[in-house]
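Excluded from the complex is one protein chain; the other protein chains are retained at their positions.
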Amino acid sequence: MSLISIEFVVFFLCCFILYYAFPKYQKAILLLGSCVFIGYYHIAFLVIAVAIAMLTYLFGRLIAASDSDKKAGWLYFSSIVLLAFVWLALRYPWIIPKDKFLFPLGISFYTFQALAYLTEVYWGSQEKEKNVVDFLIYMLFFMKFLSGPIERPGAFLPQIKTEKRFDYDCVTFGIKLLFLGMIKKLLIADNMGSYIDAMYTNLHSDSGIQLVLTCLLYPIQLYTDFSGYTDMAIGGAAMFGIKLSPNFDRPFISKSTSELWRRWHMSLSFWVRDYVYIPLTTVTRRWKRLGVSVSLIVTFTVLGLWHGAGMNFVVYGLIQGLIIIYEMETTSFHAKLLDLLGHKIYNVVFIIRTYILYALSLVFFRAESLNDATYFISHLSLSLKAGWRDFKIMPDHNYIICGISFLLLMFYEHFNDKQNLIKSMNKLPAVPRWIIYYALLLLLFIFGAFNSDTFVYLQF
Amino acid sequence: MEDENLIKELEQLFQEVLKKGQVSLKYETTAKDVDGWDSLTNMLLINAIEKKYSIHFGFREIIKLKNVGDLCNAIISKTK
Partner (left out) sequence: MNKSVLSFTKKTICLVAPFLVASIIYIVNDPYMVLHRYKRYDSTCLFLNEHYVGWQTYLNNRDSVHYDSFIMGNSFTMAFKSASWKKYLNSDDRVLRLFGNAERLSSVYAKIKALDKVHAPIKHILLVADKNLMDNTPLTPSALNLLPPGESNITNANFQKSFLQSFFIPTNMYAYLNYSICKTYHKYMKGVINPYGIVHDPVTLDAVNPHDKEIALYHDRYWTIFKSRFPQRSGLNAEFTPVIKQSQKDLLLRIKQLCDKNHTDIKIIMGPDYKQVKFNPKDIAILQQIFGKNNVYDFTGINTYTEDIHNYYEAAHFRPTVGDKLLQVVYGQSSRSNSAETAAHNKL
């Protein structure tokens, strides 16, 4: 069930009420709820997820119990290969043709969680989880099952070992964050989504300027869609007293692509940093800068491939790696430029430059194929086919709603960085506070495009 | 070797590798506290330290290093 459906609201309310009404059975409620949530889509998804979780749990215990490093190493290596094989087989149409198999939702996310858990156990930085129920909740928790965040075992597991009392502040914080997520998704992402999709579908009849606009607007759609989902996941989990990891930290203020990847889809980028990049750089450290460059290329290619099997995803990942290598090699040049331009101008120029580069790379992410992506890029221009009407890739109504909402979102994120605005709202007197609640709820209700019930990252 | 000397040597090394004029380190210092010390330069620093002190860190040792203090202790234990 989609996070923005009536079924999910009913399901969530039931879990929420039962969770606090019967605190002794909180784990059972979370686990059962997660099974219902996953099984609701297709029972096979539940079977696969539970099988992978159980496999990971067993391997974790075996690796931790190994009496020698060599044995632990072999067990670890086998478990990684097995999990990776299962993921690749079910995720990509290389082994089982796609038309013969239903892609299990969430597999990329929980597989990476499993890999993180086994790696941490092998490295000795994580104790093996003895409680199978706790481990299953770690792998299957419904609020993060579909599209993450990819949780580290050390951050998640300790939280579910304690009974959660109803915490008014935590629950209300969660509700507010959940609504913020819905606003991002319904007011912005969904009001743009179908129009941007139409531009990509009718690629060959779009004018140059339409392609430029589509290219520049897509990062906003993607960000509000995915961060909206993440806010709903984190907010919903907070209502159960569980803290999930952040996935975004104001990515559009990044002044470099390396900074962007510390702010965009953080749970994934930190995962590839810790489990691909750092091991690779350790192994290649004798190659110095070349070693770092090779590691970056491999890491970002893996990141690209995580999103999909096509060459366009490889190119998407490669572009990130190549830009970061360039930034690494030109640090002194950038330092001189900073001295020359001063902080304010430098920041503005490089925020724009980072955004544009990322927008261009996202063409490879969004296009159906490498051919489509290269066509798109090669046909970017300021040419018009139907005059000023080319600028109207979506109706004025949508431009206005998305534009105003996005600006307000940027303001909110800017001030939220200095102090948590959601928590600060409690300091406002009741009347203005409640006016804001009613106004936001009404705004969401009226302007929310409730037509779509999927999120972009559901496909991964 | 004495810890204070080690810290001074490390500051010098950091300055060379990170190409920064002045780097000040304490035991509690982490990558967040030093401009230019990040995942892109971390291994360059480790490699430079290994070369300077003719030591070798294992992978698991590297990932356990959380701050400059851990680094100092690791260097000291390997050079004994």
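In this document, chain identifiers A and B correspond to the written order of the chains, with residue numbering beginning at 1 in each.
Keep this in mind: a residue touches a chain if its C-beta (ideal position, glycine included) is under 8 Å from a C-beta of that chain, and two chains touch if they have at least 3 such contacts.
Computed from a predicted structure; not experimentally measured.
Q: Just list which of the chains on display the missing one touches.
A: A
Q: Which one, A:T172, A:S245, A:N347 or A:T374, makes contact with the chain that was left out?
A: A:T172
Q: For review purposes, identify every residue of chain A that touches the missing chain, sorted by number.
A: Against the left-out chain, chain A lists 6, 20, 166-168, 171-172, 202, 205, 395-397, 434, 437-438, 441-442, 445-446, 448-451.
To be clear about the criterion, only the chains that are shown with their structure count from here on.
Q: Using Cα averages as centroids, what's the distance between chain A and chain B in whole Å?
A: Those two chain centres are 33 Å apart.
Q: Residues of chain B touching chain A in their complex?
A: 19, 36, 38-40, 42-44, 46-47, 50, 59-60, 62-64
Q: Looking at the complex, which residues from chain A come into contact with chain B?
A: Touching chain B: residues 123-125, 258, 273, 277-279, 281-286, 288-289, 291-292, 296, 324, 328, 331-332 of chain A.
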